[in-house]
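On to chain A.
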Amino acid sequence: MGGVLALAWLLLSGHYTPLILSFGLISVIAVVAIALRMDVLDHEGLPIHLTWYFPGYWVWLAVEIVKANIDVARRVWSPSLPISPTLFLLKTSQPGELGQVIYANSITLTPGTVSVSLADGHVLVHAIAREVGESLAEGEMDRRVARLEASGVNARSPVPPEA
Partner candidate 1 sequence: MELLGLYNYWIVFFLMMCGFYIVIARGNLVKKIVGLNIFQASVFVFYISMGKVSGGTAPIIIEGATAYSNPLPHVLILTAIVVGVATTALGLSLVVRINEAYGTVEEEELGEMGEDA
Partner candidate 2 sequence: MTHHLVLRVIAKLLIPFIMLFGLYVQFHGDFGPGGGFQAGVIFASAFILYALVFGVDVARKVAPDWAVRTCIALGALIYGGTGLVSIFRGGNYLDYSVLSADPVAGQHLGILVIEVGVGVTVASVMMAIFFGFAGRGR
Partner candidate 3 sequence: MLALHFPALQVVLPLLMAPVCVLLRNARLAWLAALAISWATFGLAAFVLAEVLIGGPISYALGGWAPPWGIEFRVDSLNGFVLFIVAGIGATVMLFAPHSVEREIGNDRAYLFYTAFLLCLAGLLGVTITGDAFNLFVFLEISSLSSYVLISLGQDRRALYAAYQYLILGTVGATLYLIGVGLLYQATGTLNMVDLAHRLGALHDVRGVRVAFAFLSVGLSLKLALFPLHLWLPNAYTYAPSPVTAFLAATATKVAVYALLRFLFTVFGAEFSFTILPMGPPMAVLAVLAMFTASIVAIFQENVKRMLAYSSIAQIGYMVLGISLVTVDGLTASILHVFNHALMKGALFLAMGCVYYRISSVHIDDFAGLAKRMPWTAAAFVGGGLSLIGVPLTAGFISKWYLVLAALERNMWPVAALIVISSLLAVIYVWRVVEQAYFRPPPAGKDVREEAPLGLLIPTWILVAANVYFGVHAGLTARVAGQAAQTLLGGAP
Partner candidate 4 sequence: MSPAEAIIAAVLVPLAGAVLIAISGRWPNLRETVTLVTAVILFAVVLSLAPAVADGARPTAILIQTLPGVPLAFEVEPLGMLFALIASGLWIVTSVYSIGYMRGNDEHNQTRFYVCFAIALSSTMGVAFAGNLLTLFVFYEVLTLSTYPLVTHHGDEESVKAGRTYLGILISTSIGLQLVAILWTWLIAGTLDFRLGGILSGRADGTMTAILLALYAYGTGKAALMPIHRWLPAAMVAPTPVSALLHAVAVVKAGVFCVVKVVIYVFGIEFLSLTGASEWLMYVAAATLLIASLVAMTKDNLKARLAYSTVSQLSYVVLGAALATSWGVIGSGMHIAMHALGKITLFFCAGAIYTALHKTEISDMDGIGRQMPVTLTAFLIGALSIIGLPPMGGMWSKWYLILGAVEAHQLVFVGALLISSLLNVAYLLPLVARAFFLPPRAPVTQSVGAVAAPGKGLADGIREAPLFCLVPLCMTALGCVALFFYADRVYALLTQIAAP
């Protein structure tokens, strides 16, 4: 954690004098201390274990986002407003909560679908059109996120994250 924060500091700072660097060190230590006190430094809060597979997922998601954007833009501009709002109830196949959150946020991040409720291994999705929801229901994103999480779990520890 400290490493990530230190990296962030260095990226932000742009001043590499001893004084500022020592301030940076103090800051990182202070933040870690407070974060420990807040109890936010667990797997959920610090998804380092997703590192290796993460960029790949991002790239895939970015493409999805672009596609979804174009789709929604088309719907917005077409005079007939071709939308058919529909709710979908989907199962989440990720074992951990972190995975479920990534899944839910990914759904929201792609325009055309918004996750409305995430609970009990199910996510309720509002789709701008029925076919958009159906394509989400095919489960590609679900599987990719599940794989992402699983890779992280395997990489770090055999113990499954809290259920």
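Candidate entries met the following condition: all candidates are chains of the complex that A comes from, given by their letters.
By our rule, contacts are C-beta pairs under 8 Å (C-beta built on N, C-alpha and C of every residue); 3 or more make two chains touch, one makes a residue touch a chain; residues count from 1.
Predicted model only: the values in this text are computed from it and were never measured.
Checking the candidates 1, 2, 3 or 4 against chain A in this complex, the single touching one is 2.
Every residue of chain A that touches candidate 2 in the complex is listed here, in rising order: 1, 5, 8-9, 12-13, 15, 20, 23-24, 27-28, 30-32, 34-35, 37-38, 40-42, 44-47, 97-98, 100-101, 104-105, 115, 118-120.
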